[in-house]
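Taking it in order: structure first as structure tokens, then the write-up.
As you look at this complex, bear in mind that one protein chain is not there, while each of the others sits in place.
Every chain is named by a letter (A, B and C) in the order it is written, and numbering of its residues begins at 1.
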């Protein structure tokens, strides 16, 4: 077991899948010569050549659509959006084309494409560059949506995504690329639709995904010093959502907090909360607390930006609130 | 008070605001010579001329962006997306430009634009043409989002939208254009952020918006025959959301059903449910029931499509479920 | 600061345009074709015409719903382009795609059944009029979003190149589609990466009620390839032989060079944009009549008679056979059951198929 970064884990997954399957190729802005805007694809051009590591013009709608078309013939493109924000110009190809290929053609075509896209705030990238948009994708039947928080899940989910026969939105986080973690060596995949209990606890269920998992773990560590035992669950997969694991935990703890990075309203957390209420209403001893970003376009100024994004402290406060502390 | 159609109510609002304010103009595909794909803008070209009723090329990103730019100078464009589905190709201009003009420029510019967009299923328009997408827009700070269900709200909200200094997503419904209702004569506006109790009741709160309000009222009428008294609340405004009215009603009825047309998961209903749980947890005698569309890209075949969209019957069943009947 | 001359433009391969005059007979001698082929073209055009007329009737009888766009008037373009394509080549269409589907020889009953929303439809009743499909015949689908299929089509030509095989992709769209961003992005990439795409723009003069001149700064649409160094051609889309002859040549040129080419087929739709549009408030009756005089089916019939390729009796027999064939499609559609509602959620994901 090696300790590697989230970035390396992603790269390893790409390399392994490309080694194994000649139909897998990587495409996007600056993935080749530039070695990746965030260096995830570093070294890939040298290793696999121009045929399979393809720099595109700045034309997200064009190359996402091209990827989907290639996938319709059975190739397995891994398309990188430099950041998820640029997905907005490709939304029609993602949500109204790729996502619908299988269904609207009665299952006679499929679209096995992965769209990798980092998002998130905290780097002063401001309003047009700090989105997560998880809920936009999660809303669309026909897409699968995953968002790993640690290197092992990054690798395992990316391999699963590449092998999946559907369009998968693979949501990374800019702030996670340099984080490290142990990744099992050799063949390692993580199935879709399985949340992961990242820390076992008994007093409160704390649900998060992507970077917020790290904050949740920090909050849990802090709370354990006050003898509050928090169970931290990482959604990992947003669509499909693993309601069972969430509900099971809440049935045990009777309390629940959900932390999501982006806007507090209308996000993934709303669906998670509504689902838990539906399935575990009688088990809840307190309303679910939702911790989310302040609802503003992301400001540039550091103190403002920091005030927008949920902090471990805010999560701690929310957990205590469910305990009426 | 005249009984007019939803379509006429919209047209009246446009005419009145255009009469009153020379800065208001209408732009979109087929709004002029063709008289509107759905005839909302019928007669406007004759009345206001080419300068103010403007047919565009098929270039939603281009003309939505153009509208936003014009709005930045103080004009008040009312941009029509032929259907909301075509908003997908303009998403970047809507959500990452128009919505951010005020904030990212520190309030030094504003963007008083209305984007009218009909959506919804039920007319066999299939996967790429049956979206509502309410939640996509509702998720974005900087946008306001309204979705009237009856002619009087259609008129009143459209007038308010045109006079508002922010980008407003004005979500219409294809199946409502021919529906009729009484509209107050003379000046009539409806404020944002105020839900409307469309039917007073005491046993269950039934929340809906757009076409689902009509189904909710049908369900309520049917239930009244079984002596079940349903309070039907029309959200009207999705962002901002009038939590107060919703919570107040639930505090009275102790039971709640939310009906939304599109996909059941990750939609507006999730946020509404989560909000009500947060604010009225101790008042609820049963979990909130969410009625939503089956999560598939919309199929063409009539029986399939009918099975996707929530029906008054499904709403009736959900209401009864909250009463443990 | 001197202005350079038109040197660059002269050297530019995009300045190729086929001359076009209406009405034309300049599409080469009938002698260049086998009789069978000429009759096949005629029969195919007539079949598209009669099929669409029947579709219109079925729409009015509420057997068909939703958006429904007919090819009537555009038969020469539909037949002339599709007949030039090899079996192994791929086709992408817009939402106006019934004609292409039947010329591509999708089992015609499955096309009508799809329009009826029936289980035996080519998209199993999920797709309807706009989303006809048949991967076995490399008919990669009709699409509802203007311009949306163009990037997808470059993906298939990319895959051809990736695999080193020898097919091409015919990617068709309307005049209105040339104004949307997806068109621009896809054409640039196709040219840059030398993808084997034959782009066919069916210029039927209108995108819904908007004439080309009211939607596009450049009205000579074949020139739009210029911005991407894609050679452009224009052809009389009312003359099946002109369309076929040009397309045939270009299909093989694209195959040989693996470089995209752009063709504008100038034609007309007689009916409204869709069944919901009478097609009258944005154009004159005279204009429609003028185009009807160049009717692709009728003018070709006269030409074949004149050229003694067939007799009026032959034509009558064809008419009868075509009507009978349309009837078999309708019968097939009628007989097919609606999809099982229990299978509503099938096909959302590939594993559910």
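Following the convention adopted for this analysis, a residue touches a chain if its C-beta (ideal position, glycine included) is under 8 Å from a C-beta of that chain, and two chains touch if they have at least 3 such contacts.
Only a predicted model underlies this, so the values are computations on that prediction, with no experimental measurement involved.
*Asks:* For the chain that's been dropped from view, list the shown partners it touches.
*Replies:* Contacts of the omitted chain with visible chains: A, B, C.
*Asks:* From the list B:36, B:87 or B:141, pick the residue that touches the absent chain.
*Replies:* Going through B:36, B:87 or B:141 one by one, B:141 is the residue touching the chain not shown.
*Asks:* Identify the residue among A:79, A:98, A:111 or A:127 that touches the chain left out of the display.
*Replies:* A:127
*Asks:* Which listed residue (A:69, A:167, A:201 or A:299) would be found touching the missing chain in the intact complex?
*Replies:* That would be A:299, which touches the missing chain.
*Asks:* Touching the absent chain in the whole complex: find that residue among B:30, B:92, B:153 or B:289.
*Replies:* B:92
*Asks:* Could I get the residues of chain C that touch the absent chain, sorted low to high?
*Replies:* Chain C touches the chain not shown through residues 1-6, 8-10, 12, 15-19, 26-27, 179-185, 187-188, 191-192, 214-218, 220, 223-224, 226-230, 235, 242, 245-246.
*Asks:* Tell me where the left-out chain touches chain B, residue by residue.
*Replies:* 25, 51, 56-57, 59, 61-75, 89, 92-93, 96-97, 101-112, 141-142, 144, 164-166
*Asks:* Suppose we count only contacts with the excluded chain; which residues of chain A make the list?
*Replies:* Residues of chain A in contact with the hidden chain: 29-30, 33-35, 37, 55-62, 85-86, 88-89, 123-129, 294-297, 299-304, 307-308.
Everything that follows uses one rule, which is that only the chains that are shown with their structure count from here on.
*Asks:* Please flag the chain sitting at the greatest distance from chain B, going by CA centroids.
*Replies:* The chain lying farthest from chain B is C.
*Asks:* Return the distance between the CA-based centres of chain B and chain C, expressed in whole Å.
*Replies:* So the centroids are 37 Å from each other.
*Asks:* Just how far, in Å, is the C-alpha centre of chain B from the one of chain A?
*Replies:* For chain A versus chain B, the centre distance works out to 30 Å.
*Asks:* List, in ascending order, every residue of chain C touching at least 2 other chains.
*Replies:* Within chain C, the residues that touch at least two other chains are 121, 123, 125-127, 131, 143, 145, 148, 181-182, 348.
*Asks:* Quick check: what residues of chain A touch more than one other chain, meaning two or more?
*Replies:* Counting only residues that touch two or more other chains, chain A contributes 61, 89, 92, 96-97, 103-104, 141-142.
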